[in-house]
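This is the structure I have questions about; it appears just below.
Of the protein chains in this complex, one is absent; all others appear in place.
So, chain A:
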Amino acid sequence: MPGVTSDTGELNSLSVVPHTLDTQNPRVYPLRLHRVTRPLVGLSISWARGNTLRVSLLQTDDAASEQSPGGEVVEVKLGSADAGEIPEAQWRRIAYGSVAPFALLQSRKNSMDALHYEKDWWEHVMEYSKEINSLLGNTKSSVTPTIEDPKTVLKKVEEPTSLKAAWELMEMFYADKQSQTWIPERLLDWLADFDCLFSGTQPTVHAKLVAFQNELVTIQAVENHPEYWEIMSSALAVGWLDVVVKLLRLHGSYLFDQLGSREIENGLVEAVALLISEMPRLRPDMPPEKIGECYSTKPEFMKAWEKWRAKITKLDCSAFWLQCDHQQTRVGLKNMLQVMLGNASVLSNVTYHWIELYISHFLYVRPFTVGLESMYNLAQKCMHLKPISYRHKLMGLIIGILEENTEVVLAECSRSFGPWMVTHAIELMAAGSTQAETLLHEEQSKIGGICIEELHRLTYAQILSSHALTWNIAPIYLTSCMKQGLGLLENLLYKQPVQHHQVLLKSIEICRLNGLDYVSYNMMKIAGVHYWKHGKKGSAVFWLQQARDEVRLNRIAKHLFDFVGKSVSDESFKQWEGMIELLGTESKTAGGLEFLKKYRDFRRSLQQVQGGVTTDAARKAAEALISLMRNPSTPQQFWLPLLYDSLKLLNWQERPLLNVSQTNLLLNKLQELSLARLLPGFVDAGLPSEALQSVRLALATNLGRAILDE
């Protein structure tokens, strides 16, 4: 295909978030054709809600056989998630679960006293971060040994996700102010939890350990196997001390039948195990299953560290080694001592990728490293020693964080972990670094004056919008956007299928919460018109009334007039009675509808008159007639039919029901009507030609009788 030469990608990873770092050529994503074959005669595109693009692929007629279709429509959801690591239902659970912590944090931010900002804000952020983290899975360290089975050094746990790993990194470096002093130890814990994630693409200590455990059940004397010693050095290097101690105790010299011949050997093994258990750790506390001595202040830790190292050196020079006959044990244990003594080349040999090497340096070479700058320098050194063969997305993120490059961190978050991640992690970044906060909140004139924080929220909201099960949480994020959130919310609401009752109700609720009355009026109007056109007249009137759409209600009233205005005896009137009842409830919205209600009352009293012959009922009907004729909202086209229907009242036998002024009013109306007849737009009521004449006569008679009465 011409013009399409660059690399191709997976559609799942296609993101549409603007970055500053976009310099590469556009990637080509293949659109799978399911039912049609090329060549295609046409392509048509249409954006649906959110990030959904629908592509109509039209096939040439001669291209295929008779049975083949004329084309198909393919729906593409752009950048909705990272490459399939987390199933869709799980994503939705995360999306729903993160709404409440996000909203709470925003409301705290809005109501915050400026003075308290610095002091305890990070505590709120940490609370938020912990809640979000708990949504991402409940990963316990996968290198925890179980006590029950001595041959199980690794517990089988649910595979952690890189999303959780990324979140914990962000939390560690930006939000958690308390752990700033012992970040190396936190990184160690982090690697213990997530080293398995790197196993898919490169060798890792974790992968070696898993492989060794699988072999372990069949091995008789472990100490004779080189892997045993290798794996222990590796695990020791990355600080999985409990695993190492457990493995050491599998050493054959511990067996009862070895007493008498291997005491020295066993003593050396146990000495190393003891030293490992006593290793000083610069951290306030540790989970119960982990080993080592915790020191929370640096001076204490340094003192303990020196003492510990002295013990190792002493053991290293001990004369007992000469008495150890088992060569593998001697070499293996010595190698482990070299790890603990921080021998750089040994550390490099027993670790597999740069992050493992990095951790080993923290533990044994530079235990007092503090500050991001020195951490970054060390990371660079480790990457130099263990060049990256495969750049895992988590590595990109760590490097970005360590080099304190907010833009890289943002780009890595959004590209590798998706809009959910970047939207929620921005809260951590803004809380953790002034430089990041400035960058996130600075208005970008080139993208219409919004800031980067808002840009990412808008992008995430678009993704939520594209799914029928998540669109209703998009407003939470949109309303946290100062500049363009409401605009996008409006567009989102206008695209809702309002003929579905539940969708309409939900949309109205969202409008109410966000002060978007005019949007909800418009949606109710659309629903009303839909019902009107589809024969549900009652619902139509209800929704148009809710929408306060006077123009259309008046138009509907006129439509009803055509039906009700014919004659008393007309059966069609009955059909409309219920509707008029409905219209009457909020008659103020449209004058024409108010008339209809009065007209219905008049018709009822008139029917009573025709049934019985009491003067009282007739009097009431006559009053209703006068009130109708006086009312300016009574349409002109009704005047004559009203009077014609009332002939019986006008000709009432017992006594005239209308007085002189009332009769004059009716006569005036009749005159107005005969003048209007000459104007364009006059609606003829379609009564018999003698109708006007008989009404005229009846009124004259009534007037005469009224004059005599008064």
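The rule is simple: contacts are C-beta pairs under 8 Å (C-beta built on N, C-alpha and C of every residue); 3 or more make two chains touch, one makes a residue touch a chain; residues count from 1.
Throughout what follows, contacts and distances are computed from a predicted model.
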{"item": "Absent chain [UniProt protein name; select from \"Small-subunit processome\", \"Protein SEH1\", \"Translation initiation factor eIF2B subunit beta\" or \"1-aminocyclopropane-1-carboxylate synthase homolog (inactive) like\"]", "value": "\"Protein SEH1\""}
{"item": "Candidate in contact with the missing chain, chosen from A:R35, A:R630 or A:R677", "value": "A:R35"}
{"item": "Sole contact to the chain not displayed, among A:T204, A:T329, A:N522 or A:S605", "value": "A:N522"}
{"item": "Contact residue for the chain not shown (choose from A:G200, A:P287, A:P497 or A:G704)", "value": "A:P497"}
{"item": "Touch residues of chain A, complete complex, unshown partner", "value": "1-4, 11-12, 14, 16, 18-20, 22, 25-35, 37-40, 42-58, 61, 68-78, 80-81, 444, 446-450, 452, 455, 458, 462, 465, 468-469, 483-484, 486-488, 490-492, 494-498, 500, 502-503, 522, 525-526, 529-530, 532-535, 551-552, 555-556, 559"}
